[in-house]
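Single-structure report; data block below.
Here the complex is missing a single protein chain, while all its other protein chains stay put.
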Amino acid sequence: MKAILVRPPKEGVEIKDVKQEEVQNFGKIKIRTLYNGICGTDREIVNGKITFSLSNKNFLVLGHEAIGVVEEGYGNFKEGDLVMPINRRGCGKCLNCLLGRPDFCETGEFVEAGINGMDGFMREYWFDDSRYLVKIPKQIEDIGILAQPLADIEKSVEEIINTQKRVPSWTCDDGTYNCRKVLILGSGPVGMLFSLIFRTIGFEVWISNRREPNEIEQTVIEETESNFFNSSSGMEKINQKFDVIIDATGADASILDKVFPLLKRNGVLGLFGFPISGSFGVDFRSIQEMVLSNKVIIGLVNGQKPHYQQAVTHLASWKTLYPKTSTLLITRTVPITDENQVINVLREKQEKEIKIRIAW
Amino acid sequence: MKAILVRPPKEGVEIKDVKQEEVQNFGKIKIRTLYNGICGTDREIVNGKITFSLSNKNFLVLGHEAIGVVEEGYGNFKEGDLVMPINRRGCGKCLNCLLGRPDFCETGEFVEAGINGMDGFMREYWFDDSRYLVKIPKQIEDIGILAQPLADIEKSVEEIINTQKRVPSWTCDDGTYNCRKVLILGSGPVGMLFSLIFRTIGFEVWISNRREPNEIEQTVIEETESNFFNSSSGMEKINQKFDVIIDATGADASILDKVFPLLKRNGVLGLFGFPISGSFGVDFRSIQEMVLSNKVIIGLVNGQKPHYQQAVTHLASWKTLYPKTSTLLITRTVPITDENQVINVLREKQEKEIKIRIAW
Amino acid sequence: MKAILVRPPKEGVEIKDVKQEEVQNFGKIKIRTLYNGICGTDREIVNGKITFSLSNKNFLVLGHEAIGVVEEGYGNFKEGDLVMPINRRGCGKCLNCLLGRPDFCETGEFVEAGINGMDGFMREYWFDDSRYLVKIPKQIEDIGILAQPLADIEKSVEEIINTQKRVPSWTCDDGTYNCRKVLILGSGPVGMLFSLIFRTIGFEVWISNRREPNEIEQTVIEETESNFFNSSSGMEKINQKFDVIIDATGADASILDKVFPLLKRNGVLGLFGFPISGSFGVDFRSIQEMVLSNKVIIGLVNGQKPHYQQAVTHLASWKTLYPKTSTLLITRTVPITDENQVINVLREKQEKEIKIRIAW
Partner (left out) sequence: MKAILVRPPKEGVEIKDVKQEEVQNFGKIKIRTLYNGICGTDREIVNGKITFSLSNKNFLVLGHEAIGVVEEGYGNFKEGDLVMPINRRGCGKCLNCLLGRPDFCETGEFVEAGINGMDGFMREYWFDDSRYLVKIPKQIEDIGILAQPLADIEKSVEEIINTQKRVPSWTCDDGTYNCRKVLILGSGPVGMLFSLIFRTIGFEVWISNRREPNEIEQTVIEETESNFFNSSSGMEKINQKFDVIIDATGADASILDKVFPLLKRNGVLGLFGFPISGSFGVDFRSIQEMVLSNKVIIGLVNGQKPHYQQAVTHLASWKTLYPKTSTLLITRTVPITDENQVINVLREKQEKEIKIRIAW
């Protein structure tokens, strides 16, 4: 069958025919791939920027975002069902992995499909186990590929809400989060999805970037009644404070110096983006302020099965409530038959891209 | 303006003109009524079965389910917004009411619109405060009236999930609730809405009634992949046990004797329906079993603003995922101009009714 | 070695010599028994009232409460350390047992030392695993045997507190539980220990029995600033309501009919005692009341290692704060050499007994 292969740590990507015995499979349920989503991590692998271990082979099947159709069912999964695989799989040893939550793996010995230690899903078909599959209703087939990146963000928001249970009352005087404000740094796909979830649970949402919003961003912001802040002339000009600040930039870490003073008492700075340079300098006065005002800085990573399921519910609700937004989030579909284009989108971020998918 | 009035404890209902000074208002935002929902409580008031106090008047405006359109806005609520009022309002004294959660009022001195101590919303317009209003997106105007009864059920399911946090792990080995089973007694609107929420959070759902499902029920069950059990030849024939059992019948309490043995270890029997006769006999062996297996019986009542907002998200998601179901749940719309019909539906439950609404 | 044996379901008890190969052991750490506590369950086994399975033998070593001294150490447990074994051990299958919490075992396939499926600790020595051992500081050797029954009650109170997290605020306006009241039915050892924990976490405590308090009870009540209510002329005469009611009687279940109306809004009826007759009749009006006021009835059973450790802290604190009480709780120590007396206290409850222990 056809598959998209990488040979890390060497850069490069190939579309090739492989035999079933050459690639890993994980269960009894046969799934034919319909779509793969492409994200920044795929491109870092293709461009040789991520180093990682392979499993007894000289290549790895790329791809951690996929929707497929069941061809040979088992248990609750029947022929014709649409499914999405969960990409991180547990160490089998620590309690969190036994609880189905390798996002909190304590040993670090988990594997990640198409990324580390496990073949991915950019191939014609694979076999999987029901434990690692989530049903994607046909009604959201068009936007379903977003459930994978969205799951990571569902987990992150859940973790922030859980962390804030340390505060005797973090809900407002009407029992909601309507008095809470979040500032999201970065208006890429991650920033957009954070903004959608925080709007859904009732927050006032501010998205910031160092430029004016583009057309897509403008549409999303209007439809979801969010706010955009152009920080090019100084973050402090936003002139208000926030209960939650999310770093969804993956840019230079020094941006955090500028936003930390914008955090309210009992506030949370959530780190989701993966900075690739710079340093966040927390001087003694900022530490005093953290102590006196119960502030938290928290690292946020990886959603698991409950978050994929919640992502499905949210996508379905946004299709009703934000029809323009949900259409705009899939910016392009490239057929696997057009190999040049596939290679191209796997190599380089495209103009105004939110989510690009490959159709098999 | 026109209003639907009752004069409890006398039975009866009238459509009459009242002056604005004669009826209570609660804030600055003027709302013109679009729809009222009708529920069993309204009929019990009309038929003189519920006794309660009035507030310095010889009548009460009926109606605790409403959607209206803002005519004079204030704060976040603008002209043209669709809104739903929250029907129970706090005592202003206890901590739970100060936290916006009169569903857990400790004094019992809360009021309920159209039911107890406060004029309801079956009238041309009313004035309200933003604290008690929830926005209803135009995209779900058609089914939005369900948000009020649904909020009560959102709260109930949330309370059950909260209660089960006493169990070290109540989620399954994949982190979800997919291994958990719920039995819902009663297939009326309450049973249906419970079933929809439990499906949404991943439970296997069984709905039971003492007959075969009717056509609407059959459609909902198929679309939501739930199960129906006809208990007419004995509840025990269901031949399996459940993690949660919900009484949504409001029938004779003795039904609980029959279902209690079907509860698994660490299980919860949730009481939502309002039985009007009979007794639930928990004999010493059942108590031993409760003790040995950590079982819980819990009373469930009233959703508040966070639950209304969650209901909106769920309704929007069901409109995408369960298009037939969401249409079928509104079984009839009666125009206020057809006064005979309005009086009729307020007096008597209709054949195959799920939710009937009055359109203004 | 000497051991106390039972042969259920036959009644009777013997002190006999057994060989090490004839009895079960559970690990590498050798422990010489210092004390065994005696409780009602032991007597029900001795008197043939509890039926249960044995493990491939025609006898069972009795005893689930013990303190011993380590003779051959391993890991953190050194020669000379005082230890207490945990009596219930998990099924090895369900998530709660994997989390060290067989008190919430989902399969029911746990075993209990000296009770069901596993030899107990009324013997000269046994071998055990560190996972099942709790250190008993020498400073509380005199009252340490209480840690086992106390652990069950620590778990129960923890579970009630966890269950009440469903209430937005169940703490008072000073952040404590000082405004909460508990009624404890029964003034035996279980009732006394419940009262001590509830006092420790700040509750106002009422203990009730159908007679005046005896001298020991009077001392405990005075020292701990609790209250006693003689219910012989009617429970309702107590003339106040409670946030928590605990059944610690193990008497006829019909007592619950009388106390249920004493429960406040959002209140919890905790079932700990094991009734042996009668029925608790929850009529439809009581169910309506449960629904309208968010009431809970909950079964409470078995403490595990975290609760044993908390019991040690509490016993140490009470030794300082309630010196009379902590002395009085151990009502008698019988030497194993006095076999007649040992058999006698194993057969029959003694006058004014709180906790009797056997000294080896």
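Labels A, B and C are assigned to the chains in the order they are written; within every chain, residues are numbered from 1.
Operating definition for what follows: a residue touches a chain if its C-beta (ideal position, glycine included) is under 8 Å from a C-beta of that chain, and two chains touch if they have at least 3 such contacts.
All of these numbers come straight from a predicted model, not from anything done at the bench.
Across A:L54, A:V301, A:I343 or A:A359, the single residue that touches the chain missing here is A:V301.
Residue in contact with the omitted chain (choice from A:L99, A:I245 or A:A311): A:L99. Residue-level contact of subunit C with the missing chain is found at 98-101, 131-132, 137, 139-140, 169, 171-177, 200-202, 304-306, 309, 313-314, 316-321, 323. Where subunit A meets the chain that is not shown, the touching residues are 95-96, 99, 101, 103-106, 108, 159, 162-163, 165-169, 172-173, 252-253, 256, 264-266, 271-284, 287-301. Taking the whole complex into account, subunit B touches the unshown chain at residues 95, 98-99, 168-169, 171, 175.
By definition in this document, only the chains that are shown with their structure count from here on.
The geometric centre of subunit A is 48 Å away from that of subunit C, both derived from CA atoms.
Look at where the CA atoms of subunit B average out and do the same for subunit C: the two points lie 41 Å apart.
Across the assembly, subunit B contributes residues 99, 101, 169, 172-173 that each touch 2 or more other chains.
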